[in-house]
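Sharing a structure, written as C-alpha cells. Questions coming.
Shown here: the complex without one of its protein chains, the others still in place.
To keep things simple, chains are lettered A, B and C as they appear, and every chain counts its residues starting from 1.
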Amino acid sequence: MPNIDTVIKDLIIANRILAKEEVVDAYGHVSMRHPDNPKHFFIARSLAPDLVERDDIVELGPDGQPVRDETRPLYLERFIHAAIYEARPDVQAVVHAHAEDILPFGIAKATPLRPVIHSGSFIGARVPVWDIADKFGDTDLLVRNMDHGRDLAQCLGSNNVALMRGHGFASAARSLIEVVRMSVYLPRNARALLHAKQLGGEIKYLRQGEIDARNRGYSPYSTETWRAWEYWATKAGCSHMLTKPDHAHGHKK
Amino acid sequence: MPNIDTVIKDLIIANRILAKEEVVDAYGHVSMRHPDNPKHFFIARSLAPDLVERDDIVELGPDGQPVRDETRPLYLERFIHAAIYEARPDVQAVVHAHAEDILPFGIAKATPLRPVIHSGSFIGARVPVWDIADKFGDTDLLVRNMDHGRDLAQCLGSNNVALMRGHGFASAARSLIEVVRMSVYLPRNARALLHAKQLGGEIKYLRQGEIDARNRGYSPYSTETWRAWEYWATKAGCSHMLTKPDHAHGHKK
Amino acid sequence: MPNIDTVIKDLIIANRILAKEEVVDAYGHVSMRHPDNPKHFFIARSLAPDLVERDDIVELGPDGQPVRDETRPLYLERFIHAAIYEARPDVQAVVHAHAEDILPFGIAKATPLRPVIHSGSFIGARVPVWDIADKFGDTDLLVRNMDHGRDLAQCLGSNNVALMRGHGFASAARSLIEVVRMSVYLPRNARALLHAKQLGGEIKYLRQGEIDARNRGYSPYSTETWRAWEYWATKAGCSHMLTKPDHAHGHKK
Partner (left out) sequence: MPNIDTVIKDLIIANRILAKEEVVDAYGHVSMRHPDNPKHFFIARSLAPDLVERDDIVELGPDGQPVRDETRPLYLERFIHAAIYEARPDVQAVVHAHAEDILPFGIAKATPLRPVIHSGSFIGARVPVWDIADKFGDTDLLVRNMDHGRDLAQCLGSNNVALMRGHGFASAARSLIEVVRMSVYLPRNARALLHAKQLGGEIKYLRQGEIDARNRGYSPYSTETWRAWEYWATKAGCSHMLTKPDHAHGHKK
C-alpha cells in the first residue's frame, strides 16, 4: 500500500498533467480515494490545477466536507467526487473536467460518444449523458450538493465516463494513473469520431470483444502505462516528483 | 472603490490575458470605465495588447478623445468603447476582438450563436449580429467614429455580446474580470456549437432558466471567478501584478 | 529610400515572422525587390526561414540566378519570385508558402477562396487557382524554371494571391510588411470561410466596395500596420532588429 506522501505527490502530478494536456484549465479537478480510509478522499482546495502544490491538498469526508478545520474555499463541485466514491467502491480516482472536444457529444443528441481508437477503449462501450435538468430543472449546471452528485453517479452506473450536458464529463477508474490516462484520451477519441463522421459512410467502432481484451490487459503499473505517466509528468515539468513503482522500469535519469 | 493604480494594473493584466488566450493578436483592445469619473475610460494607446505597460494606458473622454495631451496614436476603433459606455451605464468594461472562432457566426446567416456550454452562459441568450453595411454601406468595416459606435451600441442593446459581421465582436460587462472571462469562453462556446452542428441532429442549447440561474450566481470577486483570473494571469506571466481582493482566497505564493 | 542594410534586416524579420506564425515550415520563402535595382531581388539561400541570418540573404537577377558567385544551393522555386517581379512592376515583395489551411481551397473545386473577414480583404476579391498540370502535365509540382514561373505569374495576373493546386500559394504586394500581413491572414480567412460553410446557409462575403475601401485606406507604414509588424517581430524573438520608420509610433522599449 502506498504511503500518504506518495499518494499526494502523485495527485499533484495528476493535476499538472491534466493542465498541461489541456483537459482542465482554471476549472476541473482530480481526486484520489484515501488508501487507508476508503470513506475519505484527497483533492485540491479551490485552485487552478496547474497551480496546485502540497499544501493545497485537502482531505474530504463522505459528504464532501473537510475532515479537518479548513478556512480556504473548496471546489463547489466536490460532490461529484464524493458521490462517485460512495456509489462505486471499485473506484479509486475521479476526474471532472470541461475538455472542449467532448462537449459537442453532450449537446448534439444524434451521435453517442463511443470508442473508435484503441487508446479510447477505456471509456467503455457506453458513455451515458447526464442532463442535470432532467431531475433538477433550471440550475446553474453545477453539481452543488450530494443530491446532484448522487444523480450523476446513478447515471454513471458501472460505466467509466459520463458526459454532463453543456458542461463536461466525470470519469472514474481503479487508479489515479488510469483516470488521468482515460481523461487525456477521451477528447482525442471524441475528435477522431467527429472527423470520421465528417468523412461520411459507415464508422468502425471498437468491438465489444476488443474493449474487453484491452481492459483485461490493462494494469496501472505496467511498463506501457508508466511510459505515458513518465512522459506526461516530464512534459508538465514535474518529473522530479515521480515515484517509480519497483516493478516498473523507466527512464534512468 | 478600487484606487486608480489597481484599476490600471488590472487593465494591463487583462491585456496580457487576452493576448495569451488568443482572443486578441496585434489587434483588439480592452477598456475599463474610470471608477471615479464614469464619463471617462482607460484603454491602451495603439499597441498590441501583449506589449501594453503602465505608461501605455490613456484616459479617454465620452467622445473617445484623450482628456490630456497625447501625441501618440490611439486605437482607430476606440469609439466602440466610448459608444457602449455612453449607452450602457451598467457596463464597466468592454472588449473588442477578432477571435477567430466567432467569425463564422457573423458570416453564415443560418446558425445564430447561442450558449451551449455553461461557461458560455454569460454571453446571454441572444447574440445579435451587427453589419456595418446595413447603415453605412461600403466601409473598411472599422468603427471609426461615434456614429459607427452608436449604431453598434444600439444593435448590442441590453445584450452582453454583439458579433460584428466579417470583423469580430464587442462584449460588455459589469466588471473587467467578467468581460475578460466572457471573451475567453465566447470562442470556446462557438467551437462547441460548430462541432455539435457537425454531429447533426437536435442541439441542446442552454435553457433560459439556466442562463438566468448562472447569471444570478455570478460575482466578479467570487472564489471561482478569482480562480480563473489568477490562473490566466499566471499563464500570461503577470501573476506578480495581481491584486487580490480581501474577500477572495487565492494561491499563497 | 531605405538603405540595403535595413531592407535585409526587414527581410530576416519577415522570415522569422512567417515561421513563427506557421505560414512556412522548413519550406516556403519570402523575397524583396532590390530598392535600387528593380530587376534584382533579395531572398535567402536554401534554408528553413526560421534559421535565416544576415549572411544567408542572396541577391538574384531577373532570371532567378545569383548575381554574384554563390556556391550554396538556392531555393528550387525561386522562379516564382523572379517571374512575378518580371510581370508586375508594382510588386515589391513576394511570399510562397504551403500554409496548411489554404490547401483545401486549391483541391476542392466547388468553393472559391474569397475574403470574408476584414483582415482578409487584402487577398482581393478574386483568388485564382493555378494548376501546374494544365500546361505542364505530370510534374513534381515545383516551379523549377522561368516557364513555370511565368505561367503562374500569368494566372496571378493583377491579383494579390494565387493558390497553387495541391501545393500552396504565391502572394505579391507593394511592400514587405504588406505581403507578410496578407500571408498571415490568408489562412485565417480560409478557416473562417471553411467553418462558415459548415454552419450552412448563405455566406456574407466582403463586398467589392468594402475590399476597395480597405485597400484605399492601407499604408504599409501606418500605425496600424506597424502595430502588427512590431507584435509579430516581438513574438518571433527579433524585436531588437526592428527599424521604426520616423512616422510610425511604436513601443517605447
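Throughout what follows, a residue touches a chain if its C-beta (ideal position, glycine included) is under 8 Å from a C-beta of that chain, and two chains touch if they have at least 3 such contacts.
Treat the numbers as computed from the prediction; the structure is a model and nothing was measured.
Indicate each shown chain that the hidden chain touches within the full complex.
Answer for the hidden chain's contacts among shown chains: A, C.
Which one touches the absent chain: A:150, A:174 or A:214?
A:214
From the list A:3, A:158, A:223 or A:243, which touches the chain that is not on show?
Result: among the candidates, A:223 touches the missing chain.
For the chain left off this view, which of A:6, A:145, A:219 or A:234 is in contact with it?
Counting the whole complex, the residue in contact with the absent chain is A:234.
Which parts of subunit A are in contact with the chain that was left out?
116-119, 121, 188, 191-193, 195-210, 212-214, 216-217, 223-224, 227-228, 230-232, 234-235, 249-252
Using the touch rule from the top, list residues of subunit C that touch the missing partner.
Spelled out for subunit C, the touching residues are 25-27, 46-48, 50-51, 55, 71-73, 76, 98, 100-101, 103-111, 131, 133, 137-142, 165-167, 194, 197-198.
Criterion: only the chains that are shown with their structure count from here on.
Name the shape of the chain contact graph, picking from line, ring, star, complete and other.
Basically the chains just string along in a line.
Compare the two sides of the subunit A and subunit B interface and say whether they are made mostly of the same residue numbers, over half shared, or of different ones.
Copies use mostly different positions to touch.
Based only on mean CA positions, could you tell me how far subunit A sits from subunit C in angstrom?
Subunit A and subunit C have C-alpha centres separated by 45 Å.
Which parts of subunit B, given as residue numbers and ranges, touch two or more other chains?
197-198
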